[in-house]
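For this depiction, one protein chain was excluded, whereas all remaining protein chains were kept in their positions.
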Amino acid sequence: MENVLDIKHLSMHFGGLKAVDQVSLTVKRREIVALIGPNGAGKTTLFNCITGIYEPTLGDIFISPPGGGQKRINGKKVNEITERGLARTFQNIRLFQNMSVLENVMIGRHCRAKAGILGAILKDKKTREEEQDIIERSYAILKKLGLDAYVNELAKNLPYGAQRRLEIARAMATDPFLLLLDEPAAGMNPQETRELDALIVRLREEENISILLIEHDMKLVMSLSDRISVMDYGQMIAEGEPAEIRQNSKVIKAYLGEDFHA
Amino acid sequence: MKHITALKNSLLISFWFMFLTFPIMVIRVNTIENVVEWRWMNMLYVGFGSFVLSFVWRYLISRKEAGVKQAAAADTPSKRLTERLLTDSAFYRPVQIMAAVFFLAFPLIFSTYQINIMTTALMYVMLGLGLNIVVGLAGLLDLGYVAFYAVGAYSYALLNHHFGLGFWAILPVGAILGALFGILLGFPVLRLRGDYLAIVTLGFGEIIRLILENWNEFSFGPSGIANIDRPGFFNIDLSLEQVTVYLYYLVIGLCLFTMVVVNRLKDSRIGRAWVALREDEIACQAMGIDKTKTKLTAFALGATWAGMAGVVFAAKTTFVNPASFTFMESAMFLSIVVLGGMGSITGVIIGAMILILTPEYLRAFSSYRMLLFGAVMVLMMVFRPQGIIAGVRRMYHFPVKQSEKGIGGS
Partner (left out) sequence: MDYFLELLIGGLTRGSIYALIALGYTMVYGIIELINFAHGEIYMIGAFTALIIASVLTMAGMSGLSVLILASVVAVIYASAYGFTVEKIAYKPLRQAQRLSPLISAIGMSIFLQNYVLIAQTSDFLPFPSLLPELPFMDAYAQFMGSSELIIVATTAVMTIILTLFIKFTKMGKAMRATAQDRNMAMLLGVNVNRVISNTFIIGSALAAVGGILIASHIGRINFYIGFIAGIKAFTAAVLGGIGSIPGAVLGGLILGWTESFATGYVSSDYEDVFAFALLVLILIFRPAGLLGKSTVQKV
């Protein structure tokens, strides 16, 4: 199957620190891949390299959007990468706090719309239609993620679990082919985590997208992922299906002390 | 017991301020005639004033803290009321109509002098609304907004002086030049962090003023340009009073135009991007928004109104010189936005009216004008950062049937 994301020997150095060191990783179409590893292993730094927040020191990142063709995206601007079909959420929730829930999602539609200054001022037919389309699609996404009750609520007033889901909704609004989730279950209770599990699977099925996620909740990771990649000290130490990873001695060593029954 | 500690604290504060203000408030030296003036009464005023104010301060702080807790717990009824006042048309329509009638009838009721003052206030509404795009919506603290105002004023003054071009021809030119200068300044500075941006724009504003002051061949230096034409009205000669009324309605028209445009921008794709950028730059970029482009549009569109208001200013006063474009003007625009409410159109209008009209009508206040502006900025930030009227986000209503649409299909 085709790789939608293909990272080859990627390194990110901060001064002398090699936060990411010669990491290779692939995500295939419609695959759910988990990236795990102890705190400080370089997982979020890798995410930041993929999404353009950092420019990697060495190596290549290739993407293959559904339209066909492979593109190298190193050093592209954050918004350009999103436009090409990668969307992400943040570990420490970064919603637009003082905007309504619907508007948060509408922002995600920004890069798929065109209305300019003149359109905004004149409110011509095309702009109005486009705006209506943004509103309806955004609402549909909220509905799908069970957030429609909060439409006009300010994002900051949402309960924690709903905020995490809103981050996913917002990212989905950009029409991604690859969704990057940075610890989507952090701080959630078991019930919420189970719902999240179902949600992620459903997104993959219904929207035909691939998902790369960083997660610490091993139960979620094991049940959800097709493949798991394990990072430690900036390096990729193991890769494989959940069953393999569970047996891997390097992984067990890296997690020494942590329980590992899923 | 609580009251006694409060009393004791207030007494301490009162003594502290009496001590603090002693040299500046009490002593005044005349170094030429070698006399010292001792104004002991001031010390009493300060002591008494700070004693009373310390109670008010404490009360407001405790209320603010309680407010934070309340807001976290649930929506308070008072919040619902203000929200309703702003969002429920049954509440705000009558107010809107009354305001419209008042402003339209104003020149019929009041004297030329009053009309002049009101025209000035309305010009500040325009400027406030323009700055509100930059500061309130996009969250970029622009302390050099006066530069674009100067650009507008000088473009009319110079083009009128050299080529005899009229007001209506230059009004769009001023707007475009304002926008161009906005982009010109925006390009280099927009990648700076918030506080650096503030000080660079301040520097830019001062540079423009200093150039106007020193480049005599271009701008006629500190003496400025006089005898600028007033706006024409179908080639009819108007008396001074008629011109005043004409200018008033002209500014009303421009204000309405500004309000409509800013309101539409606010809830458009671009306006949302501004607010998102204000809320979280990184998340905003991660949602596919081009940071630089978005900031530039905010800067340019904000500057447009300053350029236009500058043209109106030159036409109204028929005289411009660099002294009209100091940092204090920028500070005034900013306090209008801060007092009224960042991001709120109604707020800015109210803010401009209060800050421009109060010193005009309460003559006793007029020398305290800038003192008032400074205090307003501090107090609003401490007690009500959202301003008199907080910017409200648009509400969307959904009939059930719309929900059937899928994400992918259109």
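Assorted remarks:
To keep things simple, chains are lettered A and B as they appear, and every chain counts its residues starting from 1.
The definition used in the following text is that contacts are C-beta pairs under 8 Å (C-beta built on N, C-alpha and C of every residue); 3 or more make two chains touch, one makes a residue touch a chain.
What you see is a predicted model; the values in this text were computed from it and never measured.
Among B:225, B:255, B:273 or B:331, only B:331 touches the chain left out of the display.
Between the chain not shown and the residues B:125, B:143 or B:158, the one that touches is B:143. Taking the complete complex into account, B:377 is the one of B:6, B:117, B:377 or B:392 that touches the chain left out. Contact with the chain not shown here comes from a single listed residue; of B:49, B:94 or B:188, that residue is B:188. Residues of subunit B in touch with the missing chain: 16, 19-21, 23-25, 27-29, 31-32, 34-36, 42, 61, 135, 139, 141, 143, 188-189, 192-196, 198-200, 202-204, 206-207, 210-211, 214, 282, 327-328, 331, 334-335, 338, 367-368, 370-371, 373-379, 381-382, 385.
Note that in this section only the chains that are shown with their structure count from here on.
Taking each chain's centre as the average of its CA atoms, subunit A and subunit B sit 41 Å apart. Within the complex, the subunit B residues that touch subunit A are 261, 264-265, 268-273, 275-276, 279-280, 282-291, 297, 301, 393-396, 398, 402-403, 405-408, 410. Residue ranges on subunit A touching subunit B, taken from their complex, read 51, 53, 77-79, 82-83, 87-88, 90, 94-100, 102-103, 106-108, 110-113, 115-117, 119-121, 123, 127, 130-131, 133-137, 139-141, 143-144, 148, 151-152, 154, 170-174, 206-208.
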